[in-house]
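In what follows, a single structure is set out as structure tokens and then discussed.
Note that this complex is displayed minus one protein chain, with the remaining chains in position.
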Amino acid sequence: MYSNLFKMCGYTDEEIEEQRPRIEKALERMGVFNEAAIEHAEKTVQANYDVEMVSVQKLLWVFMHSCIDGVLARDEHDYVINCNWPFPVQMTLAMIAAAREAGGKTWVGMPVQVLWMVGGTVFDILTPMLERGELIGQPVGKAHCSQYQIYTGAIDLGILPKPDLGIGSGWFCDQAAETEEMMSELYNFEIAYLDGVNDWAWNAWPNLDERAVKYSANTIKLALKRVKEITGIETTEDQLKAGFKYVAKWLYGMQNITRMIGAADPQPISQANVNLPYGLWAIATDYPDQAVDGLATMVREVKRKIDEGEGVVPKGAPRVYLALRTNVDTTPIRMVEELGLCLPTVFVDWLCPQELTKSTYTDMVDKIAEGLYRRPQLCDASAALMYWKTLCKDFNMDAAIISYAYNCRPWAVDPIMAKLDLQKELGIPAIVLETDGYDTRNYSAEQLRTRLESFAEVVKMNKEMKAAA
Amino acid sequence: MDAMERLAEHLSKRRPELRQIKKDGQKIIGYPPGGYLPEEMIYASGALPLCLARGGDPEPVAESLAYIPRFIDTFCRCQIGYRVMGEEVLYQLPDLIVVPVTDINMRGIADVWDYYTDVKTFRYGVPHNKRQDALDYYIGSLRLLKEKLESFTGITITEDKLKEEIKTQNRMRELFRNISQLRQPGKTPAISTQDFLKLHHASFYADRATLREILETLYEELKQKQVEETGKPKVLLTASTLAMGDYKIFNIMNEVGGEFIFEEAAEGMMPYEHEVSLDGDPILAMADTFFMKRVVPAWFRPTRERVDYLINKAKELKVDGLMWYQLLYRDGYDIQSYSFKKEFEEVTGLPFLKLESDYDTSERGQFKTRVETFVEIMKQRGN
Partner (left out) sequence: MLTAGVDVGAATAKTAIVRDGEMIAHKVIPTGSKVQESALKVTEDALAIAGLTMSDLDAIISTGYARHVVSFSNRGVSEIICHAKGVHHLIPDARTIIDIGGQDSKVIGPREDGTVADFVMNDKCAAGTGRFLEVMANVLELTIDEMGPEALLSHAPATVTSTCTIFAESEMISLRAENVNREDIVAGIHRAVARRVIIMGKTVGYKDKIVFTGGVAKNIGIKYFLEKELGMEVVVGDEPQIMGALGAALIAQIAPK
């Protein structure tokens, strides 16, 4: 029944056979162990990604495996530790490695992030989880983080197991930590928070505030200490280093893809597919080698498509920056491309020069904390504005779509500033759009369509006028 | 003329007075309410602190949409509205804005000042727990604030000067405490919560010496006052922000026959429950009062302290119910209200009412129906 679907996601027949009991148990728990659900999933995954790309299959394989692992974590391990986005990947990878070396009694992962990708873009089953989350302290219409609505819903519905320890993110936004705090009260599990202070001075970025870095680093150390106290697992310096190595490979691969797509004309693949490597940039899994292989494959596939002149939008199409990846649904990305606009790069895939300077910290954990704040979108509005402007200039954008998430408080501050800055300083038109990272019910595709179509026409006309002049 | 009338008269003349003060060259330092900024620091630097706490008006909320998307807490979102609309003088005065960043909504206030105005901000983060490393961070923040104020005003903040200001502020806090303590458990208070709140709001921009004198008189007046028991249901109020001008819920409570007898708010009140010790390093002493002893807002984690504080207050004050007032998109309050309601009702057996405002005039009817029902329920339980 599900062989075809799993093969689209990179599984072999032998593997499906070998994994059958686990697959079926997980599917059952997710409520998709029936013909109709599998059929729907086949359609969903094909609408979201170009599954004929080998790299897409390979990356989906990583997600599917991780998803099943997360759902079955309690059945297969004594201790379950959940790390939740936004969360440092190096640290999670190091803990995963440490847990594995300690004999596998403990499972460490980022099951919610995996679930949002798989539950959203493969099975399309997030709505019941969102609805359950809405009943638990995150009511509808109040712009609560849909990622955490999914988390609460998944735990409450028994799709994901309750962890023994949650490592929560309080360094970037408030809702993540606030929801976990509520969940810890409701479901009686412990949380260790990575905390942060968000007090960068305006226009100070990229000069990182050492105090803030050290403070966040210390909270990471305390979390690692707590993991040791509960499970006996100690994360070593070498494991952290290995985590860094993975991230470095990932940065390299992602930048490769970003630069290649950015320089190509026509745009060689749909940016919808890049959602997958982007996702694995932010999510640590048990399968780092397979993930890196998938990424390398995508680099090769993109290169081949460029060499062969393949394109998903017309050659010479206006170049537009899209400011948000809607993780659980690639419709908005596809819509922009269908309107004949080229998306050279999307969201925060690109690393601007300021992000690539060498670290001055020696302590591994300090480096992790520093890494978080290297990303301009995670500091303040002035840093984000600088990123957008640098990017639009560097990629020679003709326009920008400042889509921002309904659910995300930190990113709801600067969209209008960005529109004004891009128009004023770069002279390119920008449109502000409200979408959502994880909840497709929060925006109407048709309403977006009218505005995107009008915008596309404006941008095309501008481009023609520029060419005529 | 009684003390409250004198205060009203003073405040009615205060805006032009502040304009003159600015014209005469004294630096005015604005800051959003939240209780993490010790005003004594600003006084010691020779500048004048001005807490920007206006809220409750629908027009600045509508206006703000041209500057910032709607998904930020209503109070924080509408602050830019007060500045750009130009009618509220207080928002035209600051030479510098200091923002203790407690959460993203507060950071948003800093971002809009920096982007849309020529008044720059100085920010320092407030950690979300009370561990030693967090306290150290806050202490470090106060030291940076001191440096910033010194460079901004050109005046060195000596330890003596700072202690002198702490002493003056301690007296202010003591007066607020004394007045607050006139409120007896389960009894109609000598001063209404709305009036008590208005004293706090007055402290945000009144002349300190004048206010102090008024508070001294008021305290004496209130001590003498024969308070008639109204028999109305007694309500404990907890809020994310009680902004200056946002008095809708007080008016409604009055109209429907209940009374607030105590209030706790993350934003909108001057911290008055604890004084600052005069022993040792004043920065450490201020950190102890403003950070460690402060009741934690809902965005702290763990947040147990706040839950316990409110439940104990409800018991201690023998209230008949608790009203939870929050502004739209203040997620910390929205999320916490869920588990808090359960625990509060279970432990105290008292009714709980949550109201959420976007400072919109259309809320009034709905609010009134709900508060009316809430008061009715409390009355029925009392019989």
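Read from first to last, the chains carry the letters A and B; within each, the first residue is number 1.
In the analysis below, a residue touches a chain if its C-beta (ideal position, glycine included) is under 8 Å from a C-beta of that chain, and two chains touch if they have at least 3 such contacts.
Bear in mind that the values here come from a model prediction, so they are computed numbers and not experimental data.
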item: Absent-chain contact - pick from B:K13, B:R131, B:K225 or B:R364; value: B:R364
item: Sole contact to the chain not displayed, among A:T236, A:S359 or A:T450; value: A:T450
item: Chain A residues touching the omitted chain (full complex); value: 416, 419-420, 423, 429, 431-432, 434, 444, 447, 450-451, 453-455, 457-458, 461-462, 465
item: Interface residues of chain B (partner: the chain not displayed); value: 58-59, 61-63, 65-66, 358, 360-366
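Just so it is clear, only the chains that are shown with their structure count from here on.
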item: Distance from chain B to chain A - Cα centre to Cα centre, in angstrom; value: 38
item: List of chain A residues in touch with chain B within their complex; value: 136-139, 142-145, 168, 170, 173-175, 177-182, 185-186, 191, 193, 195-203, 211-212, 215, 218-219, 222, 380-382, 385, 404, 406, 408-410, 412-417, 432, 434
item: Complex interface listing, chain B residues touching chain A; value: 66-72, 101, 103-105, 107-108, 110-112, 114-115, 120-129, 131, 133-134, 137, 140-141, 298-299, 301-303, 328-329, 331-332, 334-339, 356
